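Just one protein chain is left out here, and the rest sit where they should.
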Amino acid sequence: MSGQGGAPLLRMSDVHVRLSGSHILQGVDLTVRRGGVTALLGRNGAGKTTTVKAVLGLVPSTGVIELTGGDGRTERVDGRRTHEIVRRGIGYAPEDREVFAGLTVAENLALAERRGSDHHHDRVYELFPELQKRSRQLAGTLSGGQQQMVAIARLLLNDNQLLLIDEPTKGLAPLLVAEVADVLARAAEEVTILLVEQNLTVVQRMAQDAVVIDQGRVAWSGPADDLLTDADRTRELLGVAASGGGDHR
Amino acid sequence: MKDRAVNRRNVRRLAPLVVLVVLALLPYSTLNLPGLFDGVLNSPGTLQLLALCLVFGGVALSFDLLFGFTGLLSFGHALYFAAGTYGANLLLTELGWGLGAAIAATTVLGIVLPLVIGSVALRVSGIAFSMVTLATAQVGSIIVLQDPGGLTGGEEGLAVDRTPIPDAFVGVFNTVNKYWLALAYLVLVYAVVTWVTRSRAGRVWQAIRENERRVEVLGLRPYRFKLLVFVLAGLLATLGGIVHLLLLGGSTPRVTTADFTIGLLVMVVLGGAGSRWGAVLGGVLYTYLDSRLTDLASSPAVQDLPAWLRVPLSEPLFILGTLFILVVLFVPGGIAGLVDRLGERRRGRRRPAENPPPGRAVERLRDEIGAGVGGNRPHDGV
Partner (left out) sequence: MTTFVLLSITGLGLAALYFLVASGLSLIFGLMDVLNFAHGAFLTIGAYGTWWAAGNLPGAGSTGWGFVLAVAFGVGVGTLVAALIELLLIRPLYQRHIEQVLVTVGLSLALVALVRAVWGSDPRPFPRPEWAQGTTSVLGANVPNDRFLLIVSAVVVLVSVLAFLRFTRVGLIIRAGVENRTMVTALGIDVRKAFTLVFAIGGAFAALAGALGGIYLGSISPGQGTSLLIFAFIVVVIGGMSSITGTAAAAVLVGLVQQFANYYAASGVGDLSVVLLLAVVLLARPSGLSARLA
């Protein structure tokens, strides 16, 4: 899919977030186009997670956040309650996975079954056979990688139009990073993804567009390739070198 | 323009003084306020009620120090008040100590008791802290009601032996002296609270209320500051208990119960948590209403009402409880918050506030400590 295609699916304009006295997002403007992967990049503490949470209504925000549905109708979702926003077809995998440790794998997935959507347990178990084997195990006893599988499985269980995925490869072994990237790349063929990711190899492989956040504002946006092939710009915006190869962690 | 602003600030500064003078001179007034009070202002009955109001204004302020300023929701403040009235009472009545010695010893109790309990209770926070304070206070209540060795008088309460008490504080004719004593207590509490909340410790308390973990990040130990405020609030409540004892000439087990602490909570929220004059006003108002609503219930005006109105109105606690819920729902900040908002609307701008705007107490503290310690932005969730 090319970097140019697709009508806007998600649009944020002049979004501000204040949390316990700190002004964390200071006027974020960004657009995610339908189809493919948009990477949300930035240094630690830049405001990436907060941006994602603002879309979901998990933090109070001001400004405009609009979603365009499959029928082409555009609706403001800022100020709506989280479950209502999510029911418009959004899947969310948070930074710390947040699977329910006290529930079994099967229960975690059952809980994620959303009203008004088909539930693709077969697809999920086909992607992650490991989860089927462990379906009666408590999620809290799974390894970090397996928990991430549960978190991603929750995303793919329902028919979504947009997935918000916050650092899915954080803390995973290199082999698992590749596996997660594979699964997400396959998912991206059917659904739009806004991906927060520190691993630039993964970004390079998956993303068409990129948005860089710095100190609560959008510092750069454009085709992902333009960013990653420009070592100076990458260093300036992200404080790391785009390696093209190995894992920078 | 500028002159008027300065004048207004002076008025604000002078207001407590004016109120104090009026309160001090009140016993010389023979004003009759029918409806508000039964007798003329300086009749013993009215002065007694006013004195009670003043004492509870002070006790409410001591509770506000914990709840409003530091964010510690204790459900055991009654224990320290009860320690004051029962402690002094036992020393006077059972051991026959002089008043001075009894007050001194009870004061020590008022420091040691919250110190011991606080050092345990403050190891947990949030609701668990509320529960530990509730449970420890319950111990006091159980002991008093069990009447061990006939010491505390159980449900009957314990009348104080008047011999060691100076004549000036005994009897209906000396109600005016007790009134002044109550006023002195309130002034003391108000002065102490004003002083400490403006001190550095006070700023740490407010920062703890806002975000305890960030205070830790600044390199301070919240535990010590919380213990300090717990002991200070306990001590002030104990002193209030002593004054209450002299005022009533005895101790009643009602002051040991969780309901008594809940009453303090209602006072503070009604008047405005985190506001000094608000808490005092809440204490005064609650005590006044509690007493007057009981009289109102038996008045012909209420007795003639239809049953569906008369029955609920006959219970002061129903009215106070309902009022409290309405304040929580619709008047955030209580009376003090309401007055602040009205004042802002009239002036169209904020006055330079002594308290930082919400969410700013930690920043202010950090600026004060200096950028060197906590100058960097805190990390996630802190």
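In order of appearance the chains are A and B, and numbering begins at 1 in each one.
What we mean here is this: a contact is a pair of C-beta atoms (placed from the backbone, for glycine too) under 8 Å apart; a residue touches a chain by one contact, two chains touch by 3 or more.
Model, not experiment: these values are computed from the prediction.
Seen in the complete assembly, the chain not on display touches A, B. Taking the complete complex into account, B:P312 is the one of B:G45, B:G100, B:P312 or B:G343 that touches the chain left out. Checked against the full complex, the candidates B:L73, B:L151, B:V217 or B:I369 give a single residue touching the omitted chain, namely B:L73. Interface note: of B:N10, B:S29, B:S199 or B:T322, the residue touching the hidden chain in the full complex is B:T322. Only one of B:T106, B:T136 or B:S275 touches the chain withheld from this view, namely B:T136. Considering B:I165, B:L228, B:A258 or B:L296, the position touching the chain not shown turns out to be B:A258 (whole complex). Where chain B meets the chain that is not shown, the touching residues are 73, 120, 123-124, 127-128, 130-132, 134-136, 138-139, 142-143, 145-146, 258-259, 262, 265-266, 269, 311-312, 314-318, 320-322, 324-325, 328-329, 332. One chain of the complex is left out; on chain A, the residues touching it are 56, 58, 81-83, 86-87, 92, 94, 98, 100-103, 107, 110-112, 114-115, 154.
Following the convention adopted for this analysis, only the chains that are shown with their structure count from here on.
Taking each chain's centre as the mean of its C-alpha atoms, chain A lies 51 Å from chain B. Looking at the complex, you find that chain B touches chain A at residues 210-211, 358-360, 362-363, 377, 379-380.
Residues 18, 20-22, 45, 49 of chain A touch chain B in their complex.
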